[in-house]
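So that we are looking at the same thing, I have put the structure below in structure tokens.
Of the protein chains in this complex, one is absent; all others appear in place.
And now, chain A:
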Amino acid sequence: MKLVKAKIYGFGKWVDQEFDFQQDYQVIFGSNEAGKTTLLNFIKSILFGFASARGDNKYLQYKPKTSSQYGGELVFKADDNSSWTIRRVDGKGDGELTLFHDEQQVPESMLKEIIGSFTKDDFEHTHVFDDKNIFSIYGLDENQLETEIMSVGAVGSKEWLATADQMTISAENIYKRRGQKQPLIAKLKERDDLIEEKAEFENQQVAYQKVKDQSKQTQIEFDSNAELLKQVSERENFLRNLDKKWERFEELEKNKQPIGNNVQISNEDWEKFLTDNQELSTLQETTTTNRVAQLNNVEKQMLINYRANQKRMDYIRNQKFELQNLQFHRDDMKSKLLKVDTQVDQLFQNNPQLSEDMRPLSSEELDQINPQQHVKTNSLPLLICGIAIILAVVTGNPLKVIFAILAIGCGGWYFYQSHNLKSTQNMVNYDFLKQKGYQSLNRESIVNIQSTVIQLANYRSTQTSLSDGIKAIEVDLNKWHDILLELNILDKSYKNDNYNEQIEKYFTRLDQIKARADLNEQNQSETQEITDNRNQRLQEINAEISQIVDKYQLVSVERFVQMHTAQVKNQKVINQIKQDKAFLGDDLKRLQQYSNHDELIKELQQVVMRKEALTDKNNELSRQIGSLKEQMQQVLDNTQYQRVVDQLAQNKVDIIENYDEWLSKTLASKWIREMLNIATENRYPKMMQKATQYFALLTNNNYVKIDFHDNDIAVFSQSKNRFDVHELSQATTVQLYISLRLAFVTEIADLIKLPILIDDAFVDFDISRTENVFELIQKIAKDNQVIYVTANEPSSLPQDHILKLKGEA
């Protein structure tokens, strides 16, 4: 394929521009910034797509600033002279591609006809020479340099080598020959551990059989032991039973049958005897019993006294309230008297002139002293007389008399008083004044004191009447006192006069005594009858008892009782023996086999010891059975084992997975290196031939041979001296590198034929070397189109092969 035309719609600084290219080589000359590199990038972009707008690539975008149309066309001429037009404009991804073959649009996939399976990177690694990759040679160390030179042999070989290295590392991350913790190694170790763990598990079936056999054996032992234990236990219980009965047995042995007693008191007779005896003692006990308490002498006396004076005493009982009134009346008068005494004392105190012997002056006497003066008649006695009459009418018998007397007395006193008043008429110096005790007083005082004297006289008469009344009542009361004493109602020692209370008390007591006396009287007749009956019964019973005693020809009741007691005792012994025999039952014979208790105890102890031994063994065997059951459970429960088996299965898969990954990476790495070796080995012979030519040309035949052997490159000078790569000067190394690369491009020309793009790659070459380069380009261009852009105008080339760009600086 030869690039014949580039048609730029818009790309960087180029807008609507066309370039035609020579089919062998085309030098494009222009100053800096003329757009040389842009043109080369245009070619790359149309062939392989625009750089994306992302990442570092965005600086390689050549969207024109002055035109809206991005992209353009490249026209290639094929070996068969047909033409291919590649049009790429702005579009999705790396641009919208349209492909024409001889003006006919063809599918995009036909682009392969031009670029093969090359990527932009591949193309840049093979066909593009720029200062960037040339200069990079200078910066490499020895090994890198050799790798770089070696890697010329295959497409993208440098990347492949890096990939191979990465894979080796990544494989070593899974497994390393002498590693310790890489996953595959860990898994292999885990497997060893798991197998060891699994080995520790006993074979389940074997374990089962073993435990089963052991269980069976132990069960047999247990059963026979249990049988023995049962027997011994029974024997122990038997002996313990005998031991318990030993005491009774011993008693039985002691109790001999009592001597027979022919005469037996029948139960019937004994019962009768007992009943009779009982009744007898009951009767005897109740002889003197009297339910009502007898009256004592005092009480009897009281009753007799009462019966003797019944009439009077009943009267007194009825009159007890009269007596009470009398006493009340007396007390009232006593208090009135006391009051009047007080008033008299008061009178004396208030009137110091007053003396006891002063008598009221009659009105005549007053008139004598003072004719206007009249003394009013004292009407007090009349008043008392009235009251006394009324009282005499309303009160009871004895008092009536007293009042009547009082009334008459008062009436008399009144008349006397009235008479005196009329008869006494005296003056101051008159006798009557002296008589009447006024001698030391003047007329005035006499007249003034008159009212007081009258008052005193009144008091005195009141006192007298009251004292008389009291006396009269006292006389009455004394009479009552005497009567009460006479009737024994009042005790002689009683000094108070609260007779009413005493009477009450006396009669209450008397009533009680009377009631009891009545009751006693009634009982007495009944008791008599009972006593008669009892006596009769006593005789009967005594007769019965003697009959019973006689029946057994016994001399006394005591003897009878003794005989019965003996009989009961015997019966008890007989019963005891009977009971003992029943209690001992068949054991009696067994007990009799032992000469003494110790013998029995000794045997029991032996049996107990034997039982203990058997019990211990029983427990032990029981424990064994339990443990065997547990073991059986463990044998049957194979969860742990199953877990190990599961882990082993998983581990196996993990190992294989890890191994496969490790192996595929290891092999991938190996494969890549192998491929690179083969590619290099295959291409190098022819490549070396060409490279040798190019190298000789570039070095003015200073070096005549490039030798490639066993992945090692050496060059030989004209004088047959051998040089390793690192022994060459930098400039020579670059020449070698260029030679090899150009040789590689021409070598793979049968696979892909695209123009070689050189972008001022040799700027630092001197003139002679640059000329050599141009010579080489011309030589290569015979088979491979070369497009060469440079800022240095070449002098030795035909003008038709030089395109001059106008500088726009």
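As a working rule, a residue touches a chain if its C-beta (ideal position, glycine included) is under 8 Å from a C-beta of that chain, and two chains touch if they have at least 3 such contacts; residues count from 1.
Going forward, contacts and distances are computed from a predicted model.
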Subject >> Name under which UniProt lists the unshown chain, selected from "NADH-quinone oxidoreductase subunit L", "Ferrous iron transport protein B", "Sugar ABC transporter permease" or "Metallo-phosphoesterase" >> reply: "Metallo-phosphoesterase"
Subject >> Residue among A:Asn448, A:Asn575, A:Gln642 or A:Ser796 touching the omitted chain >> reply: A:Gln642
**OP:** Taking the full complex into account, find the residue in A:Thr38, A:Gln631, A:Thr666 or A:Asn702 that is in contact with the omitted chain.
**Re:** A:Thr666
Subject >> Options A:Asn81, A:Asn143 or A:Gln205, residue touching the unrepresented chain >> reply: A:Gln205
Subject >> Hidden-chain contact residue, picked from the options A:Ile655, A:Leu697, A:Ala714 or A:Ala731 >> reply: A:Ile655
Original post:
Which residue, A:Ala679, A:Val704 or A:Ala731, contacts the hidden chain when the whole complex is considered?
Top reply: A:Ala679
**OP:** Write the list of chain A residues that the hidden chain touches.
**Re:** 116-119, 122, 154-156, 163, 166-167, 175, 177, 184, 188, 191, 198, 201, 203-206, 208-209, 212, 635-636, 638, 641-642, 645-646, 648-650, 652-653, 655-656, 659-661, 663-668, 670-679, 682, 748, 751-752
